[in-house]
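Everything on this sheet refers to the single structure shown next.
Of the protein chains in this complex, all but one are displayed in their positions.
Letters are used for the chains, namely A and B, taken in the order the chains are written, and counting of residues starts over at 1 for each.
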Amino acid sequence: MSDVIAVSIWRGRGEGRYVDYEVPRLDSQTVLDVVTYVQRHLDPTLSYRFACRVGVCGSCAMTVNGRPRWTCRTHVEKVVADGRVEIGPLANLPVVKDLATDMTRFFEKWQQAKGAFTPSKTRHDKVAHIMPASPARVEVDKAIECINCGVCYAACDSVRWNPDYLGPAALNRAWTLVNDERDAGNKARLAAVAAAGGCHSCHTHQSCEQHCPQAINPTASIAGLKQRTLGAYWSGALT
Amino acid sequence: MTLRLYLLQRLTAALMVPLIVGHLATIIYATHHGVSAAEILGRTRGSLGWALFYGLFVLLAAMHASIGVRSVAADWTSLRGRPLTILMWGFGVLLLLLGARAIYAVVAS
Partner (left out) sequence: MSGLNQRLHTAGHRRDLFWVAAIVHRVSGILLACFLPIHFLVLGLAIERTAALDGFLKWTELPAVKIAEAGLVFLLAVHLLGGIRVLLIENLTWRPSQKRLATAAIGTAGVVALLFFLRAL
């Protein structure tokens, strides 16, 4: 095994190119470690985004050897192919510079999917009792650990082919709120996710499910929304 | 794709499952006995049952295929909005007319 890794990193904006670097191989080295090494020792003008380095903040996602991944929790050893690693920005998002993408549209779509909690009570009411084993809460638990990293969004060909599609993350978020017994915004939320570009634009490629670093299954959440919107349509709550 | 198109697409799909199984079985049976116009027409001519079977099949297939073509065109071409709707209806009506003519040909002519 060679003691260096041949690293190619995307430099520039939309029109850029991959630039080659050599990075010493270390034990338990993550892809983020590799990017950081390049920036600290080889080229300080390299731009990338990270914060927590422990898989909580969701800001360091990049494309690694053709697949979107959270780089701080991805060991180089696991992804290196023939001693090479290619690191690019996340797909389906505009590139600000190098490895940093502009996630504005991604988060706008969370708003569009009514991803914000709508309270049904005030601070003067009693705290709601939600049984952990209740079916609705079990559904929420399956989908709630999203860290907003954008990996599913970058892996999704439905987003690639239809830029108006809300995408797996925003719809998964909507699904957690649809199942939140305390939330009062479901009428507007179901209308939002049933509109053009909503849950019915999902073609069940299941790439989100295959790539989610938190092992969430957004395809299942979106399927849940498809069922729930149909139910609302039948009952006349959605027109 | 919006809710109503999605619903129609899935509904026609589910309804066609038994029809397609029947169609495939007929194809396999027919090819094993040699396809001829006499064989096909002997089976279908004047048969209300086959007329209903194929009539429903054509109707469902026309709806299903036209919505599907619209979805694919929305993803893989630059068509948006009105042209997409025209494409969907145009293809659906074409299939319906040709299908109706085909059924008339094998059942009633």
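Structure notes:
Here is the rule we go by: a contact is a pair of C-beta atoms (placed from the backbone, for glycine too) under 8 Å apart; a residue touches a chain by one contact, two chains touch by 3 or more.
Because the structure is predicted, anything quoted here is derived from the model rather than measured.
Interface with the hidden chain, as seen from chain A, comprises residues 10, 13-15, 63, 65-68, 88-95, 102, 154-155, 157, 163, 203-207, 209-211, 217, 219-220, 223, 226-227. Residue positions on chain B in contact with the hidden chain: 10, 13-14, 17, 20-21, 23-24, 27-28, 31, 35-38, 40-41, 58, 61, 65, 68-69, 72, 91, 94-95, 98-99, 101-106, 109, in rising order.
Note that in this section only the chains that are shown with their structure count from here on.
Per-chain CA centroids place chain A at a distance of 39 Å from chain B.
Within the complex formed with chain B, the chain A residues making contact are 158, 161-162, 194-196, 198, 200-201, 203, 226, 229-230, 233, 238.
Within the complex formed with chain A, the residues of chain B that make contact are 1-7, 71, 74-76.
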